[in-house]
Structure formats: C-alpha cells, structure tokens
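Showing subunit A:
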Amino acid sequence: MHILYPLVVAALLFSIGVYGVLARRNAILVLMSVELMLNSVNLNLVTFDVWLRDRLHGGQVLTLFTIVIAAAEIGLGLAIVLLVFRNRESIDVDRLRALAESDAEPPADSVVERQGPAGQGDQVAVSSRRAPQ
Partner candidate 1 sequence: MILLAMLAVPLAGALLLLVPGLRQNRLHGTVVSGITLILALAAALAFDHGNPRMQLEVDRAWAPAIGLRFHLGVDGISLPLVVLTALLTFLCFLYLLRHPAAGGASPALLTALLLVLEVGMLGTFVALDLVLFFVFFEVVLIPMYVVIAVWGGPGRRAAAYKFILYTLLGSGVLLVGLLLVGVNAGTLDMVELAARHGEGLSRGMQITAFLLIGLGLAVKAPMWPLHTWLPDAHTEAPTVGSVLLAGVLLKMGTYGLVRLALPLAPEGAEFWAPWLGLLAVIGIIYGALACLAQSDLKRMIAFSSVGHMGFVLLGIATLTPVGVNAALFGNIAHGLITGLLFFLAGAIKERYGTGDLDELGGGMLAKAPRLAAILTFACVASLGLPGLAGFWGEMLALLGAYQPGAGLPRETFVTFMVFGGLGAVLTAAYFLRMLAKITHGTPADGPVVAGVTRHEYAAWVPLITLTIVIGLWPKLILDLTSAPVRALLGGG
Partner candidate 2 sequence: MIQAIDYAAIAPVLIIAAAAVALLLADAFDVPKRFLGLGCAGALLAGLVAVIALAFGGPRATFCLPSGLRGDGPPSCSYVADDFALLFQVIVLAAAVIVVLMSFDEITASRLPAGEYYFLLLCALIGALTLVAARDLVLLIVALETLSLPVFALVALRRYDGRAGEAALKLFLISVISAAVMLFGISLVYGVTGAMHLDRVAAALARTPADLKPVAAVGVVMVIAGFAFKVAAVPFHFWAPDVYQGSPLPVAALLSVVSKAGGFAGLVITVAIGFPSYGHVWGPLLAVLAALTMTLGNVVALRQRHAVRLLAWSSVAQSGYMLAPLAVGARRLPDAVAATAAYVALYAVMNIGAFAVVAAVARRYARNFLTDYRGLARANPAAAAALAFFLVCLAGLPPGVMGLFAKIVVFRATVAGDVVWLAVVMAINTVIGLYYYLAWAVRLFAAPETEGPPLRTGWAVGAAIGAAAAGAVVLSVAPQLVVQTVSAIT
C-alpha cells in the first residue's frame, strides 16, 4: 500500500475534526471532533512507524501514549462539561461568554468581601448565570 493513502485519510480525518470543532456548538460534539483529530495523529504515527521500519517504534509508542492522553482528556473534558451544564443548564460552547473583554461594571454582589458564608457561592453562580450572553 502506498504511504499516501493512510496519510491522506489522516489528513482528512484531521480536517473533519477541525471542521467539527469550529462548526459544532455542542460541547460533546466538539469533544468528539477533538477525538477525530487525535486519532488522525495516531493513524499518521502508525503509518510512519511501519513505513520507516523504525527499530525503536517511536511512532507506535507515541500512539499508545496518545490514546491514553486522549482518554484522560475526554474524561476530564466530560467532567468539565458536566460542571458547566450544572451551572448553566446548557452546553453550547458559544454561549459561554461570561468571561470576555467588556467595559461593563462587574455585578455588584461580587464587590462585597468574600468571607465564605454558606450559600454565598450559589448566589455568585446565580448571578453569573444571568450574565450577558
């Protein structure tokens, strides 16, 4: 098999991943697109490893690591998405705009000294839920 085929497939996969990342609003779908990108890398690595007949099998080693990393990332990513969903009741990434450049004054409640009474944190959460979208 010519080396070009897997490489083109990998490149396509990567591009699809990029497209997904840019086009999907849903955080889960974005995460899946990222998976595509990472897997295209794996494909690349394995292809090169075989093609080069690398005695050290650096490509395959890295592939294994990449799989692990990807798994960890997805795990963590889903956890974060879950956290966001619990706070915002939405996982549309393009609606996460509470943190941005703006000249608006900050919400008044966060001006008070934070002594850490119970419930205070929830108020903050509520207020940020209403933050400008």
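Candidates were picked such that all candidates are chains of the complex that A comes from, given by their letters.
By definition in this document, contacts are C-beta pairs under 8 Å (C-beta built on N, C-alpha and C of every residue); 3 or more make two chains touch, one makes a residue touch a chain; residues count from 1.
This one's a predicted model, so the numbers in the text were calculated from it and none came from an experiment.
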Whereas the rest of 1 or 2 do not touch subunit A in this complex, the one that does is 2
Under the stated contact criterion, what part of subunit A meets candidate 2 in this complex? 7, 10, 14, 17, 21, 27, 30, 34, 37-38, 40-41, 44-45, 47-49, 51-52, 54-56, 58-59, 61-62, 65-66, 69, 72-73, 76-77, 79-81, 83-84, 86-88, 93, 96, 98-101, 103, 106-107, 110-116, 121-122, 124-125, 128-129, 131
